[in-house]
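One protein chain omitted, others in place.
Chain lettering (A and B) follows the sequence in which the chains are written, and residue indices restart at 1 in each chain.
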Amino acid sequence: MNFVEHLHVLIVAIPLLAVPIIPLVGRLRLDFSWYFTFLALSLSFFMSLNLLMNVWGSGPVSYFLGGWRPPWGIEFHFDLLNSFVMVVTTFIAFVSVIYAKQSVANEISYDKIPAFYAVFVLFFVGLFGMIATGDIFNLYVFLEITSLAGYALIAAGKRRYAKMASFNYLILGTIAATFIVLGIGYLYMATGTLNMKDLAERLPEVYESRVVFTGLAFIIVGLLIKMAVFPLHLWLPDAYKYSPSVVSAAMAATSTKVAAYVMMRILFSIFKIEFNVIGIPITELFIYISSIGIIVGSVLAISQTNIKLMLAYSSIGQIGYIVLAAAMMNPVALSGGIIHILNHALMKGGLFFVVGAVAYKLGTEKISDFRGLGKRMPLSAFAFTIFSMSIVGVPLTVGFVSKWYLVTGAVASAHWYVIPVILLSSLLTAIYFGRIINLMYFSKKPDEGEIIRNEAPFGLVAPTLAVAGLCIFFGIAASVPIEIAAKAADALIGGGLWK
Amino acid sequence: MEIIYSPIPLYAMLVSLVAIIPIYFSKNQPNVREFWTIAAAVIKFLLVLSMVPAVLSGQEIVFKFLTAFPGLDIKFRVDALGLFFALMASSLWIITSFYSISYVRAMDEHAQTRYFICFAGSLSATMGAAFASNLFTMYIFYEALTLFTYPLILHEETKDAFRGAKIYLTYLLGTSIAFLLPAIVITYFTTGTLEFTPGGVFGASLNGGASTALITFTFFLFIAGIGKAGIMPFHSWLPNAMVAPTPVSSLLHAVAVVKMGVFVVLRVVLYVFGVDLLKDIGLGTFLACFASITIIFSSLIAMRQDNIKARLAYSTISQLSYIVVGVSLLSPGGITGSIMHMVIHAFSKITLFFWAGAVYVALHKKYISEIAGIGKKMPVSMAVFTLGALSLIGVPPFAGFISKWYLVNGAIQSELLPIAIVFATSSLLNACYFIPIIYIAYFKPLPEGVSDEVQEAPLMILIPMIITAAMTLILFFAPSIFMDMAEIAVQSVTGN
Partner (left out) sequence: MIEFIAGKYNFWIAIILMMIGFYGVIAKGNLVKKIISMNIFQTAVFLFYISIAVVDGGTAPVLWDKNVPFDNPLPHVLILTAIVVSVATTAVALALIIRIYKDYGTIEEDHIREIHTKRVTEARKNELC
């Protein structure tokens, strides 16, 4: 093997190697820890771009760790779907590490910064691994890596209740992971293999078996907890609220989305679509719970006074879209779901960036303190407006693209009752984001004098604006991600991802 | 049909959008800022005008901007109907710009820069919709217009303004998301295209298995979704939006918002469903009857309003439904009448709003009961108002007569006599709510202790009024450009 063949595994390996190095170099000079973090995560990003281009050009790529061929060894398998998700995740890692520099310096105590960065990278390593791996037990291991790092990151929040938020997440997260590992055990019992491709080949013979169904049920429940799908969302609001700004942004943009990717992979490519259609009506159930989740998330978001909580509940609604898209079982809706992984990562990551910038400058998370932000922090407020319009689904933003595909998908498979749900939630979203935009631009306290411009530092504003730019860019020139998503969706539905 | 590929429609749309940048950066020099507004208005008008000869000679100008995603293009196409609308909006924008510059200065309004930015933005949206070649492009600009006009409506930033603006946004965004978007999706899914095609795109799909029920359902979704057309029961945003400054109201009523609404209705009826299909299913007659209710009721409501702008607003709601009824008659006369009524109502109604603004600037009066005897104090303004009102009532020799003539003609052509009666009744009602204003202003004495010396609005407010009032006369005697374009449009959709 030459170097180029190893390139793809390095997406996961380089950050993993960087994890122990970061605190060490941090002892030499504090700045170095950030530089190393940046270096590792940006390398991952560029390599994953290269990966996506390779996969787009010449089809799926496999890599056998240590040269052991599957089903004995662990395989990293890259096809269009996970290369796409990989690019999204590494991109969020890349921008959030840029954003982290000033935000972390402000929110984390001086001596903890190198350790914080190490854990931050570890969190992403886990996510990258979950995306890359072609081995279902390995998936569990990476899931636990990212979860453990996540607990630590949440606990790094400044407020005291952060530890409790983290502890609650730890309990639920561990239960979820244990469910997943139990489900994997069942699948292993039925088939005797852990390699995903192998599983996909052997499972059809035992579709009738109850063991397989129980195994799937356990895995799904575990994943639903990880994705924070209503009504298993209870850990999420506190976790987002109490964690440091950059962690909220990175987590909201990536972790639930990666879990959603895993669900797609299990439902469509380990189990074939036939199992989902003929078997027990899991998908119908998914449509119901995700529809309820979409509405409930939006309604709860309206009643919040803390901006981070509002965004957290909005996330619960948004993850419902992805589940809904997958559950409708047709290529159009599914490509909408895949594209929504990108779109929601951009929007939610960006929104949390703005919230972090406001917290940096004004030290507040209350919605009422956004009053007059249009004058005080014009750039951040402008970015916030773009993200809000996008999440509402105004045309020419990314949010519209996903909604369009979802609604068209619903028409395509005649799930008519889904359309009012999507439209109603758009209206509700318009209400709670409209309220903030109103506050930012058109509302003034009577006793307030002239508002002084007090924009966040460049290091926070630049990544925010870049993401906002992408929100518009991919809203107008949506063809590129749509083509990838549509191809991936076709492959998923046709069971052709392994070819 | 000959097709020319040219980016002029894109430029015409972009001019005012680009103008936002210099307007923003010259926020500290009002004169420079206003120069940019005027410059953009004039350039836009000239660009639109430059396309007239080509369209009049039967050509179409097409420009594909980009493909947003497969199947959905942002594409512009200038045909007679679109150019008609664009010409009307861009010519009125110049006049409204002059008027609003003098208005905001006379009133010493706050946040003037925001005001002009949003004004420019809404004109871009209007132009984009006028030239939109498919429903998707149309939808984008339709929504953009709502968002751009929102800050204009809450301009005063009072409690009332916020309330009005909220209702405005709720109605327009609500209907467009809840009804218009699903309608577009269903259209896309059943017909496979969103392109505006003379004769409609649904006609072919009827043979391909789409049921009549689905088409009817989609049609109602469209009509309910186009809240800007002010068809009852989705009309109450319009009176509530009257909290805005007067030039904005005139922009809403005459230039951009409501006209965009009826324009979209025209597009949907003529270019998405098609005359023949609607005739077959009988939806045209139904819509005509439905909108007739709006005509009568809102006229009745208008009579009871004391607030000048509220009365004008209800009058607009009624007049908009003329246009909707006209097109849903599906006869050449009706369609011509409704297209002509778009421009004629625009010029007449803008005159009335300019008058309302002039009264407010000069005398700070808002209610009809307060304006007794102002015919002596503001002779020019009142004369102008009389012209505009007579035109709306439909008295010859004013332009309003032309469109009403065609509309009644169209009703008779389609053998719908009750509709013709509705038009006649409503003209009577129009007279009932406009004549009292004229009467009060001229023949009632001024209140005790008010001197009768002339106290007119500034000259720069009067001139635009006089121009638009003159236009109502000119359009009667020489409707040529507009009439020619309307005829080309009618020919293309009815096929003769």
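As a convention for this text, a contact is a pair of C-beta atoms (placed from the backbone, for glycine too) under 8 Å apart; a residue touches a chain by one contact, two chains touch by 3 or more.
Quick caveat: nothing in here was measured; it's all calculated off a predicted structure.
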> Any idea which chains on screen the missing one touches?
Replying inline: A
>> Just to verify: which one of A:Leu30, A:Leu182 or A:Ile302 makes contact with the chain not shown?
In response: A:Leu182
> Looking at A:Ile21, A:Val61 or A:Val141, which residue reaches the missing chain?
Replying inline: A:Val141
> Of the residues A:Phe46, A:Trp68, A:Tyr161 or A:Tyr417, which one touches the chain left out of the display?
Replying inline: A:Tyr161
> Which residue among A:Leu17, A:Ile171 or A:Val480 touches the omitted chain?
Replying inline: A:Ile171
> Considering the entire assembly, which residues of chain A contact the chain that has been omitted?
Replying inline: 137, 140-141, 144, 148, 151-152, 155, 160-161, 163-164, 166-167, 170-171, 174-175, 177-178, 181-182, 185, 188-189, 194
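Following the convention adopted for this analysis, only the chains that are shown with their structure count from here on.
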> Rounded to the nearest whole Å, what is the centre-to-centre distance of chain A and chain B, using the mean of the C-alpha atoms as each centre?
Replying inline: 45
> Taking the complex as given, what residues does chain A use to touch chain B?
Replying inline: 389, 393-396, 401, 404, 407-408, 411-412, 419, 423-424, 426-427, 430, 434, 438, 441-444, 475-479, 482-483, 486
>> Using the touch definition from the top, list the residues of chain B that touch chain A in their complex.
In response: 66-70, 72, 74, 136, 139-140, 143-144, 147, 151, 154, 157, 162, 169, 173-174, 177-178, 181-182, 185-186, 188-189
